[in-house]
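Missing here: one protein chain of the complex. Every other protein chain is in place.
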Amino acid sequence: MASDRPLLEVRDLRTYFFQDEGTVRAVDGAGFSVFAGRTLGIVGESGCGKSVTARSILRIVERPGRLVSGEILLRRDGVETDLARLDAGGREMRQVRGGDIALIFQEPMTSFSPVHTVGSQMIETIRLHQQLDRRAAREKAIEMFGLVGIPRPERRVDEYAFQLSGGLRQRAMIALALSCAPRILIADEPTTALDVTTQAQILELLTRLQRREGMAIILITHNLGVVAEMCDEVVVMYLGRVVERGPVDAIFHEPRHPYTRALLRSIPSIHAPVRTRLPTIAGSVPHPYNRPACCPFHPRCPDFMPGRCDQAEPALLPTGPGHQAACFLYEGARP
Amino acid sequence: MWWRFRRHRLAMLGTAVVLLFYGVVLLADFLAYADPVASEAQRSLLPPQRIHWWLNGRWEPHVYGLAGRRDPVTFKRVYTPDPSRKVPVRFVVHGFEYRLFGLIPTDRHLIGVEGARPEDTLFLLGTDEQGRDLWSRLMYGTRTSLTIGLVGVAFSLVLGVLLGGVSGLYGGITDTVIQRVIEIVRSIPTIPLWMGLAAALPNDWTVMQVYFAITVIISLVGWTELARVVRGRFLSLREEDFVTAAELAGSSQMRIIVHHLVPSFLSHIIAATTLAIPAMIISETSLSFLGLGLRPPAISWGVLLQQAQNIQALAISPWLLISAVPVIIVILALNFMGDGLRDAADPYGQ
Partner (left out) sequence: MLAFLTRRLVLAVLTVWAVSVLSFAVIQLPPGDYISSYIAQMSASGSFVSAQEAEALRHQYGLDRPLYVQYLRWMEMVVQGKFGMALEWGRPVSEVIGDRLWLTMAVSIAAILLTWVLALPIGIYSAVRQYSFGDYLATLVGFIGLAVPSFMLALVLMYLGFRLFNANVGGLFSDELAQAPWGWAKTWDLLKHLPLPAAILGLGGTAQLIRIMRANLLDELRKPYVVTARARGLAERQVILKYPVRVALNPFASTVGYLLPYVVSGSIIVSLVLGLPTVGPLLLRALVAQDMFLAGTIVLLLGVMTVVGTFLSDLLLMWIDPRIRLEGRR
């Protein structure tokens, strides 16, 4: 079945930023798989490398950042292409961007050029990836606008971003991203800037589109609630590394990695007794130039094992069906 | 803010240079060695003299004396350097009298020559057409040009803060009117106007009066930029919560302005003012260069450059252009300094 083989497979991705003051290892060995029709959630605190991972996949990491090593295998028509090997500015990569993989952002207002109509930007993208003439592209744009639920799409197409309301802008951004029917949609914090109602609408829209098109979604967020609602698989990142990955149920009900456990514990619960202290994770995220060369979480880990955790970096070890955690606690454990 | 400023290396360099120049302003008399207005036609258009620092292996700074001879064509007495005469150069010597800092009478100068003959004089930068030593004139010119810059900017500042402050604080109609006035002023080409105003100054005014009038004229345009900055700061500060808090606590308007608002925009004002000085200097230099600004016997960079207007004369005596160098250096230095101040005051831009 098509959904058996992953559409996109990331292996040991490393993206470093080479600055004068030091090297920031934004992504330091991340790996995960994305399947058609399913949603992968990437969670973690700010600065853990989620966004940089997304940009690395699309090869739009800006200087002084660079994809240092790793593989990004995209499967198209049965052929596997390693995006990491492609020339970032080359033709093939450009076709992948927008055509096979699309990206939407947190803030729709600034995602659109303020001096071009939203329609023109869509038409441009459409014509870039598909051989359609002006008129056909415009028709398609209007169709997409209708698909995402924008009323009177034929009028909205000629408007500017500042003329649309917040919710409509968000939908327009989704339409823009989906205009060329990408098979993978990367959504970088798509709901963080929205109020709860709009949030629900957008998530519902994304689900609907996913079902309709059978596309895969990579949902990047720090909002665990959204993850629980939308995702099929979850990847937990900390300091540029994947510390746990697995099916969403397993992650939420049986978190293995101490970091994941701490994260889940810190969600305020409506069931907790009144005046319960909100558990926090001790310590703070270390300075980007000072990443320890061992388990990244060990300074803050309640299950820290001296002599082991500060000596070597744990690989992702199996802890259940399809479930892995990078922690020495599971050395020698049976899947 | 001071710490951020220090990080800006160019700005620190600029400040150092600016301070150096203003040091010249204070010490102009000391640094000059010849009476700046003493003209001697026989010594006209002498090229700069090189100081030779060593003599037979010993440190004995000297210049070559001048030998006079009659030019066979013009029958005028012409001076040329005479290597056989070595005139010792001394430091901290006696020279013409003046008052240090305007107070202490003295006659010491930084540099000078010891020599009996009138041809044994020092011309570090040569002389102009009237035989006046350029180095000394440059020292005095620096003093005038830089102080005009300061005074002019002071006037602009007063105007700018006043109008900009009123505009920003009261808003509404007052703001709109003042804004429009500022726009109108900015749309008018300034130099023709200045020329007109400057030319209108009666010929019989004294140097001081002319100086004052020129200062007023050039400050009339610089104020627009300062007013804009002030207004911008007032507008944004007005909305700040701490102002509302002060109002709620019952402070009077005056107290709000002085105690709360002024410290916030002071740094911006300083930056904007520093950046406005170069414009003043250029204005005065331009006007005097045209002959419409300061006039002889006043000395400023522009007046010094006036002699360089004639290309033929310039071709023979290129050292007349030397006065252009301090202008460029000071403007650059002030700009660096102002940029640094501005970045330090508001690292996020306006």
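For clarity, chains are labelled A and B in written order, and residue numbers in each chain start from 1.
One rule holds in what follows: a residue touches a chain if its C-beta (ideal position, glycine included) is under 8 Å from a C-beta of that chain, and two chains touch if they have at least 3 such contacts.
All figures in this text were calculated on a predicted structure; none of them were measured in a lab.
The chain not shown here is touched by just one of A:19, A:110 or A:311, and that residue is A:110. Among B:173, B:188 or B:208, only B:188 touches the chain that is left out of the view.
Only one residue in the set A:19, A:69 or A:95 touches the chain that does not appear here, and it is A:95. Of the candidate positions B:154, B:235 or B:332, contact with the unshown chain belongs to B:332.
The omitted chain makes contact with subunit B at the following residues, 180, 183-184, 186-193, 195-197, 199-200, 202, 278, 282, 285-286, 289-292, 305, 308-309, 311, 314-315, 318, 321, 324, 327-329, 331-332, 335, 349. Hidden from this view is one chain, which touches subunit A at 55, 58, 60, 89, 94-99, 102-103, 105, 107, 110-116, 121, 124-125, 128-129, 160, 162-163, 176.
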